[in-house]
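All protein chains of the complex are present and in place, except for one that has been dropped.
So that you can tell them apart, the chains are marked A and B in the order they are listed, and the count of residues begins at 1 in each.
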Amino acid sequence: MNNKILETKNITKSFGTLKALDNVSFNLYEGKIHGLLGENGAGKSSLMNVLSGLYHPEKGSIYIKNQKYKISNPDFASKLGIGMVHQEFRLVESFSIKDNLTLSRSNIYIDNFKTAYKKYSEIFALNVREDEAVSNLSVGEKQKIEIMKLIFNNSNIMLLDEPTAVLTPQETLQLKNSLVTLAKEDMKTIVLITHKLKEIREFTEIVSVLRNGKMVSNDLLTQEVSNNQLINLMMGKVKKSQINKNNEIGDIKLEVKSVTSKDPVNNIKKLDDINFQIRSGEILGLAGVSGNGQVELANLIAGIEKNFEGKIIINNNDVSNKGVKSRKKLNLSYIPENRLGVGLAPGVSVLDNSIVKDYFQTKLGPHLSKNRTVKYLENLINQFSIKAPNPKAEISTLSGGNMQKLLMGRELIGNPDVIIASQPTRGLDVNAVEAIHNLLITQRNKGSAIFLISEDLDELFKLSHKLLVIYEGKVIKSFSTSESDIESIGLAMAGIGE
Amino acid sequence: MNKYTLSKRQAVNELSTFYSFLAGFLIALVIGSIILLIQEKNPIDTFSLMFKLSIGSVNSLSSSLNKATPLILAGLGIAIINTVKLWNIGAEGQIFMGAIGVNLFYINSNLSNPTILIFLLLLSAFIGGAFCILIPALAKVLFGVNEIITTLLTNYIVIGLTIYLVNGPWKDPNSLNFPAAAYVGKEVYLPTMFGKLSYGFLICIIFTALAHYLKNKSVFGYEMRIAGGSEMTAIYAGINAKQKAFFAMLIGGGFAGLAGGVELLSQTHRVSTGISQGFGYTAIIVAAITGMRPIGIFLVGTLFGALSIGGSVIQTIGVSTYIADIIQASTLFGALVIQFFFNYKLLRVDDD
Partner (left out) sequence: MIDIQLLGLLNATLQAATLLFVAALGELITEKSGILNLGVEGMISIGAVAGFMTAVNTNNIFLAVIVGVLSSSVFASIHAVVTVVLKQDQTVSGLILTILGLALSSLIGKNYVGKKLDTKLDSFFSIDDPSNILQVLLSQNIIFYVAILLMILVSYTLKNTMFGRRLEAVGEDSKAADSMGLNVTKTQFIATCLGGAFAGLSGVYLTLSYVPYWTDNMTAGRGWIALALVIFGGWKPYRTALGALLFGFLEALVPRLQTYGFELNPYIVKIAPYIITILILVLLTIYKGGKTGAPKNIGIPFFRENR
């Protein structure tokens, strides 16, 4: 750890009352692979956005090779040699690989593109011609191009935001080898942003841990820390489920019977023979890495997607062929994973968004009287302590937490029999998460049957009575939360669950 | 070195559209004044003359309101369609189609009761306008064809059709060299309320209220707003977004068609290429400037109607009638510029 290439001192960045970064000091060393570990919402992305010039911190300073800089925009960051690979790729899909690699202003391989492409194709084990359109590449290949783009743009500090989230295990291993080569041979400084311990272990030499916007540990040598230490650092005290799960369980409210659905284009099974039932007062958790069929399953139960085989029974009514509204009338609520865009309509007012669930019910109609809708919203605001001062304001003027509370409130206020809650706390701060959890527990105690879809194991353990693990559209294992440990569930989520 | 970057404002002032319009109108008056000065005309004299000749007497005021009527109706149609976030550039064609609808029904009917006949003629104007947008609407909801270009192209098709009709099958032999269809009978003229003010303006008021109800108060309007905000949310809420878009387009087209019908029955009394003088395009300005609000469209449409009358009468003192168009267009440009400052703020960033 000799060559310090980048150092941040006491960076503070807040959004409203939320301190995204609190006095963060952080070091990067030349030619090393670093891990930046933290849970969702710990401030990893904010820190990277500060380094890449998108966020401007209120306090603190950044030194590159011991010289102080103010990184005011991404262009300046890239001039300083800082480049970032975001989770959503920034590639021009219809363009060739070559175009994507060479169009940058700061490109250094214009003249000897062919040799450079050959060299890095080998390092990345990429076997595609340079004139292939990016849209024809697999996700893994696209990511290789994204990382190569940084190299071609002369970035020496490469920030990779959760690069393995979209990769298969083989691809992950491949990526590791490529990054090691880059660090060793090209002296690239690499930062791997992740919340997966396994990757910290396999990829990195040095690890820093963020928790709730604070840097809780810096410059740890990966070899010298144990997993338990890292978990403790990342999560604070590991909370054992402390809520009472001995509440009253009643009749079956939701039943999913051998549900199978196929992608209409390539006929691949998106869901494969799913079976479960949830009783009144019961919370059933569905664990799994995003993209393993969770969204499809939730949409099928809610009636948004209709192309499937099998049966869905709500309150003893077979609703397999029924539409969204008739399922709502059986008192089903759905809190979709995509908050703004599905659950809430962007560009539309808070008031309009607050009545999406009930607008067609007689209590508001037939003319959607302003008085009644405003009262409805006020009731939501009071009952769920939502901060939304202006009903006419556009929905996205609310904070993430308040948006989610509005969405939850809207879906919960009718005391639903069945609730599908998909990633209900993703991206929210600690207080908002706590509030959302309490809402779900209250609702459970009132007798709702809750289907909780989440990636957050803490949340699943804390709230659910039983857990299913979904992998590639199949429920591969089920657990009772009181009798199982996080490790075996983690293995199952990775598909290693027989 | 100082650099500025943009940031979206979290809360936008509710009255921002109104302020932007006012500021835009002032900017437009300044631009108009400059043009007048270049032409060696006194702007204050010219504007006060325009003012006097457009709203100074009962007669001129009623002319202005008559002029505003098709503008407002077409503007309302555009606003209704924009509720689902679609554009109707085809109001001009729909106005013509409305007039064609009136004449088609008129020459084929032998109803004797003029009240019922007028009612049915207005209905056929509405249907004509809706028919005019049918193809773009179907193309949009079935195949996703961009509605801006298709509605625009229908203008040329319908105006071509009008020229064909008034030169061919509908040509009035008595109109000598001017190609026009025969006049409709006096019994179906929309009567005047007072001065020259036609009952068409009353229809306009009723339809403004109707559009306001439809867009802002009705369940249908609510479903349109959600569908316009996000198709995914609409599906999630059990709303058929495509169906809403389709009906919004037909109704909006119908409003513009009605504008043509009212114009025919109250002003031109026959089908000719003079049915609309660009009302369909000016209506887009009116609708856009008010942020697609029906009441706003009514007010700004009235103002623009007066401007057009003022613009056409000041020709007599040698000022181009186009000054009115320029003021209207500049108002919207000015308003757009001001709106920017309501929506965004500039942040200063210090570079080292």
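Keep this in mind: a residue touches a chain if its C-beta (ideal position, glycine included) is under 8 Å from a C-beta of that chain, and two chains touch if they have at least 3 such contacts.
Quick caveat: nothing in here was measured; it's all calculated off a predicted structure.
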Per the touch definition above, residue among B:Leu120, B:Ile163, B:Met193 or B:Met232 touching the missing chain: B:Ile163
Hidden partner chain, residues of subunit A it touches: 15, 54-56, 73-75, 78, 89-95, 99-100, 103-106, 149, 153
Residue numbers in subunit B that touch the chain omitted from display: 5-8, 35, 87, 89, 135-136, 139, 143-146, 148-150, 152-157, 160-161, 163-164, 167-168, 278, 281-282, 284-285, 288, 320, 322-323, 325-326, 328-330, 332-333, 336-337, 339-340, 343-344, 347, 349
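Here, only the chains that are shown with their structure count from here on.
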Where subunit A and subunit B are represented by their mean Cα positions, the distance between them in whole Å: 46
Touching residues (chain side subunit A, partner subunit B) in the complex: 56, 68-70, 72-73, 76, 302-304, 323-325, 328, 334, 336, 338, 341-348, 352, 355-357, 359-360, 365-368, 370, 390, 392-394, 397
Of subunit B, residues touching subunit A in the complex: 3, 5, 10-12, 14, 85, 217-219, 221-223, 225-226, 228-230, 232-238, 347, 349-352
